[in-house]
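The excerpt is restricted to a subset of chains, each kept in its original location.
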């Protein structure tokens, strides 16, 4: 069961626009960090209060407000009111069951993404929702919990690497989405390794466990697919958006992310094809193995059952059985048995059962 | 068999526009309730006669007329004539085999939806048709029988929660459609639980019963799909409709329902994928199990049939069988038998059949 | 083999526009009936000659000429020439292998439909071609043989029920198409019953016959699909046609037929899904049954083959077999046998094979 689905019904019956946290229960404190920069300046503050973010709304420099944790709906509502977000947007931020989407509200663009992780043991895929709001001079990002996927972006801003300090908030939005998409590649790489292992597994032996693993990987691919497919349309609409918020020279970067997204989808589809191919191969090797087993059984049975019959015949206790008294009877029977056995073996050899 | 299909042929041969009730036979009385409200006022009346609804047509306040029960076609016709509904619309309201659709008649918009329930025992899915008519100041809703899915909306109107009292009839229409879509989530959640159970079932044992359950769930998904897919186009056209009946600031709410609908469809498709994956897995475990069974059979047969043959040989009654008189004959045979048996066991061990 | 396909090659090599009857050989006489009506008047004549139809072309009242039987190509040609039909249209009328289609020739619209019947024994589906020509004041319908599917329409005209007498020839065309589509529902209903029966059949027992029936139903669905799918586009283009022949207030009726067509297609697709689901289930129960059979075999063999071996051992005729002379030998062997047998039974019990 995709986690993201399970808790949707909590929302049922509430008035639209009510901000409710729908997701796993969490108690960790919500952390807000603010990065403010332009070509020349850079300030970074962690653990700020939501009220401290308000002044950045009007500032000319680019501001990136990152909120780790969305289970405290008060914070979402306060920030939302300050930055004039539509009630439905605030509701969507708090609801982790969203489908990736982009919505243009004129003054700001609202983007919902899904981040994918492998859990610590590297076995289960975890999905985390990231909401991004792009305004004229600011980007607000909401994550379910602290993560390190945006660290390279922070690093680039801090060290002034690349173009990021010279560009606007639209380029920051691009950088964040790019970081999320890049992260997919590492998840897919791990999936790829798993599929490769499975493949070797199946060639060597056909354990019920392999079946279980194929089934599990298939389910994981369904989950990944669910997060990745809507991204295509999302990034595409950003790359073609007629909005004053994204400038022409940033569009080309979004087109670049779009290419990456297509590549991700491509890989996902290929993996699905491979997995269903693996399943077919698994089934076929099962049948193959069954054939092997049956051949063994049939050979043993077909050779020894007739021979046992012959022995049975001369085990009968009839008074008058001429062969029994014949001097060479016993040895002749052995002769017959060996001849029969060997010719059966030849027969099976010819049938390629051996 | 989808119930909704079975009775369609009753209609055959009737003149188009004839209002006939097509659905399960019902005897319960038709109940009409009227809720009339604006920002400041609120009246609610239950068990009203159809004639009492007529004055609301011209009233400025928002009126919601809810009809529980459509088997009394007289009421539909009277209401329809009063509110100037097209004969085909009235026919559609009475015919529970409709496919979800939206039709814009200029003065009013006609919407047909399907509501999904689990029956009391929580095993069978039931489908109920809901018809909605949106006029300038009113919404008329027709349900097959009394239900509680609209209760939260009634509650919000009565208590003045959220925006609903401040908005027009278009927002009321949205609220009703939203309530129906929200209800899908709880049905899907139940389906999800069932699939999860099935999954655990199959991992543990492969009973014919599991097969039956997979088949049943697949059929249920066909039914759900049939109700949900047309909804996509329906809500989409409402969210993009160029009609004076739906105001610009309500459009965004319809876009929100649209997102939910996509999410529902997504989940339905995922469940279908999962179910067909389950079926594949079921088949594979059947084959697996068969292999196990065959291994047991083959091992027993392959070990004991040759041994029985050896015993058979020395059970023969030939006069001249030198071994029989040999002092250690019996023990040598035991030696041969044990050697053979053990080496067979090793052979099967090596083949990983043990 | 779809009948409609088999005889197409008869036509090969003929000049286009040559009217040839392509279909099952028939000898029944061609019957022409004419119904002429307007709001106030109504005349109905059966068994008229083709020449008698010509005057109706110019008459202001609505005329419906129905031709039962198209194997007499003379009649088609005469009527066609009188009503200025294109040679290709006449060719199409005579050729029962047409695909449903609509063609707008400016002065008239040409529609080809497929009617579906169950034969008398209710087992085989039969396809009949219906061609309709809509002119300003007339509709000409060509059927392969006499049928009763248009009777309700005739009845409505005669008795003046509904709107039909007040509307033009476009409404008559609609009524005829509606009658054909309504007829699909009863065919589908029968198919639905058959699928339901099959379903019960398979749950109870997995006879080869069920397989045959599934296969047959699948083939029937291919046939139905072939007739129904093109209808969608056909009715849709009529509902959106920019032609002076179909008036704006009749368009809405065509939209209604369109909804029905979608419903028919929906049901057809659902039935196909169900049938392929049934086939899967059938295959799975076969495997299940095989497992059952193998369990029985394996149990019997695994229990008795070792026991027989033990009996075989003491059936050997060695001179020196100490156990044989032991007083309790026989009973001890029974002890061993029973212990072994019972513990095997327990083993299989634990493996859930019992």
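Every chain is named by a letter (A, B and C) in the order it is written, and numbering of its residues begins at 1.
The criterion applied here is as follows: a contact is a pair of C-beta atoms (placed from the backbone, for glycine too) under 8 Å apart; a residue touches a chain by one contact, two chains touch by 3 or more.
Note that this is a predicted model, so its numbers are computed, not measured.
Chemist: Which total copy number does the whole complex reach if 3 copies are given here?
Modeler: Oligomeric count for the entire complex in this file: 5 copies.
Throughout what follows, only the chains that are shown with their structure count from here on.
Chemist: Show me the overlap between the contact partners of chain B and those of chain C.
Modeler: For chain B paired with chain C, there are no chains in contact with each.
Chemist: State the superposition rotation angle between the two copies chain A and chain C, fitting on C-alpha atoms only and giving a multiple of 5 degrees from 0 to 180.
Modeler: That pair's rotation angle lands at 145 degrees.
Chemist: More than half overlap in residue numbers between the two sides of the chain A-chain B interface, or less? Answer same or different.
Modeler: Different, since most residue numbers here occur in only one copy.
Chemist: Please tell me the distance, in whole Å, between the geometric centres of chain A and chain B computed from their C-alpha atoms.
Modeler: Measuring from centre to centre gives 26 Å for this pair.
Chemist: Roughly how many whole angstrom separate the Cα centroids of chain A and chain C?
Modeler: 42
Chemist: Which chain C residues reach two or more other chains?
Modeler: Expected reply: 315.
Chemist: Show me the residue ranges of chain C that touch chain B in the complex, using the header's touch definition.
Modeler: It comes out as residues 151-152, 156, 161-164, 174-175, 178-179, 182-183, 185-186, 188-189, 192-193, 195-196, 203, 252-253, 255-256, 259, 262-263, 266-267, 270, 273-274, 277, 280-281, 283-285, 287-288, 290-291, 294-295, 297-298, 301-302, 305-306, 308-309, 312-313, 315-321, 352-353.
Chemist: Using the touch definition up top, name the residues of chain B that touch chain C in the complex.
Modeler: Residue positions touching the partner: 1-2, 5-6, 8-9, 11-18, 86, 88, 97-99, 101, 103, 205, 208, 211-212, 215, 218-219, 222, 226, 279, 282-283, 286-287, 289-290, 293-294, 296-297, 300-301, 304-305, 307-308, 311-312, 314-317, 321, 323-330, 333, 337.
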